[in-house]
Structures are given as structure tokens and as C-alpha cells.
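What you see is the complex with one protein chain gone and the rest in place.
Labels run A, B and C following the written order; every chain starts at residue 1.
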Amino acid sequence: MARIGVFVCHCGENISSTVDCAKVAEIASNYPGVVYSIDYKYMCSDPGQNLIKEAIQKHKLTGVVVAACSPRMHEPTFRKATAEAGLNPFLCEMANLREHCSWVHFREDSTTEKAAELVRVLVEKVKHNEELFPIKVPITKTALVIGGGIGGIQAALDIANSGHKVIMVEKNPSIGGKMAQLSETFPTLDCSQCILTPRMVEVAQHPNITLYTYAEIESVDGFIGNFKVTIRQKAKSVDHKACTGCGLCIEKCPIKKIPDEFNAGLGNRAAIYVPFPQAVPNKPVIDRNNCTYFLKGKCGLCKKVCPADAIHYEQEDELIKVDVGAIVAATGFDIKHSDFFPEYGYGKYADVIDGLQFERLASASGPTLGVLKRPSDGKEPESIVFIACAGSRDPAKGIPYCSKICCMYTAKHAMLFKHKNHHGKATVFYMDIRAGGKMYDEFVRRAIEEDDVNYIRGRVSRIYEKNGKLIVCGVDTLLNSRPVEIEADMVVLATAAIANSDSEELAQKLHISYDPYHFFSEAHPKLRPVETNTAGIMLAGACQAPKDIPDTVSQASGTAAKVVALFSQDELTREPLIAYVNNNTCVGCFLCQSVCPYLAIEKEEIRRRDGTLVKTVAKINPGLCQGCGTCVALCRSKSIDIHGYTNRQIYAEVSALFNRREYAGV
Amino acid sequence: MSDLINKTSQFFSSGIIDLFIGYKKGRLGEGKPAFFTKPDQLSELIFDENCIVNLAVYLRKPELKKYSKIGILANFGTLRALLQLAAENQITDGQYLILTVADGKVLEFANLKAIEEYVANNLPKPNPERLALLKEIESKSREERWDFWTRELSSCIRCYACRAACPLCYCEQCLVECNQPQWVGVPPTGLGNLEWHIVRAMHLAGRCISCGECEAACPMEIPLGLLTQKLNMTIISNFGQIPGTKREPDYALSTFKVDDKENFIR
Amino acid sequence: MEYKLIKLEKIQEFINSLIATGKQVLAPKQKKEKVFFSLIHSFEEIAMDYIQTAFSAKSAVFPKCEELYTFEKNGKETILNNPQAPENDTIVFGMRPCDGAAFDYLATFFLKENPDYHFKMRYDNTIFVGLTCSSGDEFCFCSSVGISPSDTRGSDLMLTKTENGYYVEIITEKGKKLVEQFANFFEQIEQIDKTKYVANIQKRFDSSALKEKISGAFDWERWEETSLPCFGCGTCAFSCPTCTCFDIQDEANLLGGTRYRIWDTCALGIFTKHASGHNPREKQSERWRNRILHKFLYTDEQFGILSCVGCGRCIRNCPAELSIIEQVNAITEG
Partner (left out) sequence: MENMYLPYRMFIEKITEEAPLVRTYRLKFKNPADEEKFSFKAGQFGEYSIFGEGESTFCIASSPTRKGYIECTFRVAGRVTKALANCEEGDEIGFRGPYGNTFPIDDWKGKNLLFIAGGIGLPPLRCVIWNCLDLRENYRDITILYGARSVNDLVYKHELEEWNNRPDVNLFTTVDPGGETPNWKGKVGFVPAILKEVSPSSDNTIAAVCGPPIMIKLTLPVLFELGFKEENIFTTLENRMKCGIGKCGHCAVGPYYVCKDGPVITYKELKELPQEY
């Protein structure tokens, strides 16, 4: 027996300015099955909700249609009210009059008519609604943090300090990430390593954190609260338990001329190496791609000299399976290198460097021990040109976005140069100065005003070499686009921040979406900025978009809070709007299995009481299913359906639309 | 033929099979399906190019459950149907003894992989007459095509012989029998007939092994195989997936590959 | 009984006049490999030489899809309407004597008890013109079920092709009226001996042996084995001139619709399936058995008539080439 109540909301004037809400309520009262119909100014207000609750009880309603705003906005509100009145909350549906009608049309009779039709469609749907109950899923209270940069470190420490286990996976031999490579940090100019390394040590020593360095994610299965992750521990060729980190092996290694990643290629390292002196763990790994033993099968010097017998050439990659309840992706970013820029010489001028290289030159732990020496000849530069927006905000280069950090680090770089060489000439070419942030604009002003950095608004069109100098040609757009030519000893390009080259692959392993630039997508840019669309997978730091350290750290803490909130429950409650299989009609062709983007379809054996197998049918894993409906569309025998959006419901809605009748005058 | 009969009767006598599905001589000399349960019946067993019925259609009969192992004499369409059925989890490797005759020699397939190889090496070219017919229909204007199909399909009596004859129509509940909601109108009238044949062709797109049994079974002489064939050809040309050639699922309409680029999702 | 002759050159004019006066003429017409009873618009469309049509002409009185009534929804009221009766007479022209016998059976089935409104509406409006078989094939077995290839049962007029034209037997009043209406095409003639124009249809099985065995045949152990090639397409029943089973289905929207009856067959699994999922005839062999026993036993018990008329369509149309003749012989052989 359908006894439907219709509640038409004015939404203040949002709806009532173009829709005659009273009329919609009146028309709806004539729909078959509708026993109560009313309009009200604010249905979401307390008195509005009470109207619904009272009507449910007084008129013994079996279904509720609230014609108001978007279900995204107030469905929980009205479902809660419905439940409070004793009716299953899933017997309440919303007709979105505001977004689908009043906001997009003028006030006319047909607008009211459309509103009434929207209500009628939902009335037909709600007649087929069924009582549904939330799904409970257990939670494994261990988090996986992918990436050991400052974002990962912060998230891991916050989660671990709340008492939950954390597994951290870092693909490099040491944690620390990009921040470990920086010299000083804006806007305070404090030493990057000084503030970072204590945290790295804390991670290594934390009883709740298990750290896998030189490791990658092999595969991710499962669902929120119950992920099954396989980690590939790449062979380090060194037994870190036995190794004392004495460094003898590194010293004796005959292959020493390998460009050093940590120093952005400005220094060299051995084939067995520790990335940097403060590395965590501070024990070496063998770079098999460059090691003579692995390339030619002989050498073995390191093994000979190792006093701890820790060198194990035969070590193999190991696959480690872990169960986790939440995953934090904190894989950071990369930068475009100077060879991406034809106008700046495709990287052929050694003294045209990128920002990260400048950081290493300026760093006390860098290849020059903090003395600014230009790569070509080791001379200390007298004049440096900094070019902001190298690649960023340039659709022609395929990077239309702003890399966010460059304005600030360019000002910092200019300042660091001026501090080291008071007579030096620092010139910055910029498009706009984006220094939004606490103390940020002041910082840039200081560079210009106190440190006398010459800021030229304009783009650099070309760089060429002449008599050992780099000639930087550009225009000054503030001076009637007058061409400028500046002689420089070194040019620093603030190259664009980009996603890691393997980020797409990782996103696919994690089943999370990503943007056209391969940065990971958040679930909602404003309201769910740290979560992804895949429940239980969160984001921290520059893997989502270019970010500076303060933003990364705050997002990491935010993500940690989400993880901790998830772990504060023993069971997860999920909306039951997921697919289900009719065992009677399923023939087990499992073509649905291949179509499911969430790998939510499993096999279930139907057996008789005596144990003989009747058939194998599809089974939906309620934890994994996101209710997308792809399997429903594919299933030939219509053996799969979705709770809350059953074929019957949708069919009822659509056929209502095709069978209009004037109810106005009835 | 004696080779085939000898081999088959050996399978019986050694207890490997207790039912053999093959062909015997039909009314016009062509092969008609025959079920052999004893070696002495095998004298009637024949196999030639006129044995066209797709025997895979019988494997879903509950009557066959009581046999411990069934042998099947497979023509090319049957072999492809068996592969497709395996890909769709309807039969398992080793479940049946599968024979065919090629160049006068009896071939016994050790497993589905062997069938896969055999099929890959013997895939026939599409029948030029059929292609010409398809081309002729394609060359018609939209209105003419509409007229053509509404006229042809108006004679459909919805006996579903096309479905019964199809080795890949094995659903326990066909969509037309699903009445909540009633997706396809049951009365054999214009719209319902159109819906049924579109649904049938869609459900076989990317799965149809082109055996032609649907059209052969149609008592009303409707060229309904053309619909299936056209859709199937579209799938093959767009995705390169040829149904009934692989024992693992390879279904264009359901395939989600991890290396699929998702740049169309905004 | 009266006898007429219609000359070969007149038959064409006769048919065309029938059409011209607005009668719906259903006659054998070639479609690809087969011959179907179709609505024809001129005599040329008729295939006069054929052994058997693929389907019987039963759809003239029992269409594949027929309105039982229509309904309109008006608020809480429903308005029900009877279907429109056909305006014009239908002439089934050139049907074989086995089909005539089948129409006789259909009339018994539909009209004897609980007379069927829709059937009657069409039956009363239809004139059956039979055509004696001058040849048969190996699937014809009318003689085995007590029907001769020149049987006049169920026909209003019976035509037999002779050297001089079509010899016409006027069987019923309905037939007589038609002849009178188009009297100028017919010539008076004396009764002739049809024998030499009639095909010799061999007996395919022993009907008395069958009668003996069939009543206990439900428990016969070879049903499963003999029906194995049947994959349940139902073509035998759909093309059968005496199969009458139907389904009732609505086609409607929120405003109204039609309740139809449509052909159905006991060959299909869902025919007997209960809402609970229980199916009294779970296997194809059980469904096959039901069909055979219905033809040779059940209607005999019910009406004293076999409902198999030996037209042979089920054998000709069967994609698996199952033969009702072989089946019956298997039963009689035990």
C-alpha cells in the first residue's frame, strides 16, 4: 500500500521565486498513491522537519518525497528526520527542484509544471523503494603511507602518535624527500635539514612505524578498512641488520662517477651508496644498474672489505604482503629539467640550472659545501638571472597551471645569492608575483627592497652564450615592452613542478582518479580535499598538486586526522546503496567481474545441503562496491541490481516521464 | 568415417565416455544431431561439412547431468562455442572429450588450449554472400533500413527458437522473461519484436561465434543473423576481439584494463 | 451435397473478385524457401503447387497475438473495452485437408465448453476453402491419424484439381453462400470420383497399436533418450495447426493499455514454472512427453479426438530433425 507524503520546500526564495510551490503541492496531492502533500518555506529547518515527522506518523506514510534542493546537500537531513519518525530512512527521496528547476528557469507556468513532474517521477520511484540497512565492515587499524617525504613523515608521525600502526614505503634508499635537498626554507630562511632530520629519525625509531625504504607498491586489493597491499622490497644487496654503516664499502667502491640524484646531478656517488650523510636509514644500498659486479659479474670489492659481512649480492626482491585499513598517498612531485626548454638552450649550457640544483649549490651539505660555484667552471657567479614561471602557466608547454612554489623560492634563491655575494647582481624575470601566505609577500618585498634584487616583469625569449657569459634576452613589459639583455654568469630556471613519472601507474594500482597532469584527484576540491574518490585512500602533499612545505604539512596532518577518525571505530558503517546478485538467476558467466572498476565481484559457490555444487555465481563484496551500476548494465539476465536504484525504480521513473498526464485540473 | 567410429567406440569400451554427441544422416543427407550411449549405435555416426548444427547447445540440458563423461563431435562452430563457453565459466577444461575431423583425420583435443590453437589456425573468412547482403542493407537509407527491419521483424512470433538454438544463450532467466520491470514487451507486436531482436543482438555482440544457428532455427525465415553479425563485426573491427577464439574472458563490452588511459574522465 | 466446377482460367478471377469485394484472403505464398499463409492482394501471389505450408492458417482464428480487451485509466476508474470484431470475412484459401481437420478440432476445443468469445468472433467470420492433396512427402502422415488427403472435415468448400479445372464440393451453408455470391465463376457439375486426383499418403505408424500403448506411455522409460536432440525451441508447437496454448500479457503505460493473449507452448521451460520456482515439468524430456501425449492421448480422453492431424510440420520445421513419426513408432515398439 503506497502512502506517499510530498513535502515541497520554498528554500527561502531559491525555489519559490520561480516555482509556485503551493501549486506543486496541490498538484502532487492528486498523484496516485500520494496521501499527503504540503509546501513550506524552509523544509530543512526544525519546524520543517517536524512537518515531515508528524505527517509520517499521522498519515502512516510509506514513502516520503522532499522536493527541495540537491540530495547532496540535504538528503542526510531528511533521511534522518524520516528515521526519527520511525520510517526507514531509505524510503525518503529528494526531488531536486532547486538545481534542476528553479535555478535554471524563469518564472513561468511551465517551470511550476516541470517541478510538479520532477515530484511525480520521484513519487513513482519511491513506491518501489525498499527498506535498507547500513552495512558494517571491520577495520584493520594500520595505515599505509606511500612516500617518505615531509608529507608522508608528518602523516605517519601523527597517525603513529595517536596509537595506530603505520607502514611507510619509500622508493628511495632514504626517506626525506625533496625537503631534505633544500638549503633554507622560505619565509624564515631556517635550515631545511635542521628541521627535517629529527623527524626522519623519529620515524625510524617510532615503535608504531614500520619503515620500508627502497621499496615500491606492487599491488593494492581490497577496500576501505581492509586493503591488502603487496610491497616490493627491492634488493638492497646489503643486509641492513648486519651493516653497521661504517662506510668502508663506499670508500672502496671503484665506481664513483655516478651522477648523484640527491645533489640533482651536480655531484657524484659510488655504486654502493648512502644518498646523503643524514639519510634514514643511514646504511648503503647497491645500485645494480651501475655496479660492476652486477654488470660484469666481477669486482666484489665491497664484499671483501665489509667487516660485518653484510654485502649479499644474491639478495632478491621480496614481496611483502600487508593488511591495512587506510592508505595515504604522499608521493610528492618532480620538476621539469632545464633540457625541456629549447629557448634556454635545451640544457646544453651547464650554467643554466634548475631551482633544485640551485638549492644543492646553496646547501651547506651540497657538492660545493654551500659555496655558490657555477657548474661549468666552478667560478663564483657575480650575476645571476632567475627566471620564474619556466614552463608553468604556459599552455604551449602543456602546463597551464601555476606551480605555486616558484615565486617564493626564486625570491629566496635571489636573497641567498645576495647574502653570499653582497655585490652580486640578482635579476628576476617574472610574470606575476604570487606570494599569498603568511609572511610571504613581506619576504618578497624584503628581497626587492632590502636585498636589492632586480625584478623585471617580462618573459625571457632566449638565452645564448657569448664570451663565457650567458646573454639573457627578454622584455620589460612595465617599460613599454622594452627589450632587455642581461649578461649573467648563471641562470636559474624556476621550472614547473610536475607529477612523478610513475604517478599514473600508482593511481591505477590504487584505483584512484587523477587529473590530466597525473596529479591525484581529491574527492571534492573544497569539502573533501584530503580524501580520494576511493574510500579509505587519502592524499598528502604535492602528489595532489604543487604545494609548499607548510601546506603539505597541514594537509598531512589533516589526512592523518581522517585516518585516525576512521580508526576510531571498530566497524565501518557504509550506505547500503550497493549492487547485489540474484543467486537464482545468475548463471555465473562472470563477465561482470571484468567490468567492475572496484574489483568488487567475487565468486560464490552455491551448494546443496549435502555439499554438492549447484553452481558458481557472482557475489558482490559490500566493502568494495561503490554502487556505480556498471555491472547492472552489463548483466544480461538482469541478475544484478543496486539497492536504492533498482531497475524497477529507475524504470518506474522513466516510464512516469513517458506517460504524462495533466494532473493540475484533476 | 570408420576411423571416427573406431576411435569413438574405443572411448566407450575403455570407459572414458558414456555419452557421445555427434551426427547421423538426416532427411536430406545432411547431419542431424544424434546421441550415442552404446558403441553399437555408432555405425550411424557421420561427420562432414553438412553437419552444421552446433552441438554445444545441448551441453546445458539437465538430462545430460547423469552421464559421467560426455564426448562431443565438434564442428568449427561448436569448437568456438566451447571456447566462448569456457571463457564465460560455463564449462571447464577437461570436462568433455572433444573430437573433430579435419582432412579426414580424427583430432582429439587434449585441452582447451589445443582448441584455441586449432581455431586460431583455421579461422574462416566471412562468407562473401553474407557480406554482400550486409553491404546491401548498409547501403540503404535510414528510412529504408527501418522499413526493411520492421517488415522482417513483424513476422516474428516470439517463439524464441533463435534463443533456444544459440549455444551462448544459456541464461536461466532471459531478459524477456524478467518482468519486474518488463523490459521487453512480450506480445509479438512491432515494438516488442524490435526490442527483443535488438536485445538479442546486443547480448551477443562480442560473444557471437557466428555459427548461424539462430537464423537456421527461425521458422519465419527472418534474416536475424544479420543483426548479430553486423554488431559482432563492429566489435571485431573496433576492438580486435574475435569471440570464441580464447578460453579466457576477452569481452570488449566489459573489459576494463589497468593500462586503459582514463584521460576521458574529467 | 452440391458439386461445382471452377475452370482453371476462372479461379484467378474468382480470387481477385473475393479481394475486390473486401474479403481478406489468406493463401499460400512463397517466402524464401518456405510457403506461408499470407494475406494476399492478387491471385499471382498464391503458390498453388505446394505440399505443405510452414505454418498452418490457424492464426486466422487464433492469431499469434490477440487483444482480449483494452483498458483506459481515468483517475481511480478503469474503462474496459471489448476488442473490435473484424469487419470483413476472411477466406482461408487452399488449405490442406489436414488443416481442415485441425480447424474442426480447434472449433471443438474453443467452442464446446466455455465457448471462447474471441475465437468465435473470428471463426464465424471465416470461410475455409480446402484443397485436396495431389501429392505428399515423407513427412505427411494424415492417413495414420485417420484423415485422408481429400478429407472435407472442417472445410466449407473443398477444391480438387482436375484436368478441367477445380472440382468444388460444397460442404457447408457458409460455403454455399460464398458460391452463390460469386455464382458466375462456377459451373454445375455432377459428383465425380476424386480418387485419381488424390495423393496416396502412406501409413507411417500403426494407429491401433499406438492406441493400445499410449495410455500407459507416461511411464515409458525412453522419453529422455528419444528427446535428447530437442533443445526446446517450440517451433513444433508454434507451427502446429492444433496447438492452442497461450499466455496472457498486458502491454500498458500509466494511462491504459491492452491485455493480449499470445501463443505460448508447453515446450518452453517457463510454461509451467510456478512463482515459487517449482517447475512440474523441469526437463525438456518431460515437456516433450507432454506434447506427444497431448496430441495422441489427452485430447482423445477429453474430446474423443486426436489433436495430431498428420500435417508433418513439426518434423519439417524441427532444427534438430526430431520426428513425431519416429517417436510414435518408438512408443508402439515399446
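As a working rule, contacts are C-beta pairs under 8 Å (C-beta built on N, C-alpha and C of every residue); 3 or more make two chains touch, one makes a residue touch a chain.
Bear in mind the structure is a predicted one, so any value in this text is a computation, not a measurement.
*Asks:* What are the shown chains that the left-out chain touches?
*Replies:* The omitted chain makes contact with A, B, C across the full complex.
*Asks:* Decide which residue listed in C:Q30, C:T78 or C:N200 touches the omitted chain of the complex.
*Replies:* Of the candidates C:Q30, C:T78 or C:N200, C:T78 is in touch with the missing chain.
*Asks:* Tell me which of C:K64, C:R153, C:R259 or C:R313 is the one touching the absent chain.
*Replies:* Answering carefully, the residue with contact to the hidden chain is C:R259.
*Asks:* Considering the whole complex, which of C:T132, C:Q249 or C:N317 touches the chain not shown?
*Replies:* Considering the complete complex, C:Q249 is the one touching the chain left out.
*Asks:* If you put the missing chain back, which residues of chain C would it touch?
*Replies:* 68-69, 71, 73, 76-78, 80, 82-83, 109-110, 113-118, 120, 218, 244-250, 252-254, 256-257, 259, 261, 264, 266, 271-276, 278, 280-281, 286, 290, 293-294, 297-299, 301-302
*Asks:* For chain A, which residues lie in contact with the unshown chain of the complex?
*Replies:* 1-3, 33, 127
*Asks:* Give me the chain B residues in contact with the hidden chain, please.
*Replies:* 179-180, 182
Criterion: only the chains that are shown with their structure count from here on.
*Asks:* Quick check for you: compute each chain's CA centroid and the global CA centroid, then name the chain with the smallest gap between them.
*Replies:* Central chain is B.
*Asks:* Check A-B against A-C and say which one is joined by more contacting C-beta pairs.
*Replies:* Here the pair linked by more C-beta pairs in contact is A-B.
*Asks:* If you average the CA atoms of chain B and of chain C, how many Å lie between those two points?
*Replies:* 32
*Asks:* How far is the middle of chain A from the middle of chain C, if each middle is the mean of its Cα atoms, in Å?
*Replies:* 71
*Asks:* Residues touching two or more other chains, restricted to chain B: which are they?
*Replies:* none
*Asks:* Two or more other chains in contact with one residue: find those residues in chain A.
*Replies:* 584, 655
*Asks:* In their complex, what parts of chain A are in touch with chain C?
*Replies:* Interface residues on chain A, with respect to chain C: 32, 584, 655-656, 658-659, 661, 666.
*Asks:* Enumerate the contact residues on chain B facing chain C in the complex.
*Replies:* Residues of chain B touching chain C: 26-27, 32-35, 37, 53, 57-58, 61-63, 157-161, 164-165, 177, 185-189, 192, 213, 216-217, 219-221.
*Asks:* Which stretch or stretches of chain B touch chain A in the complex?
*Replies:* 88-90, 170-175, 178, 180-181, 183, 203, 249, 251, 253-256, 258-259, 262-263, 265
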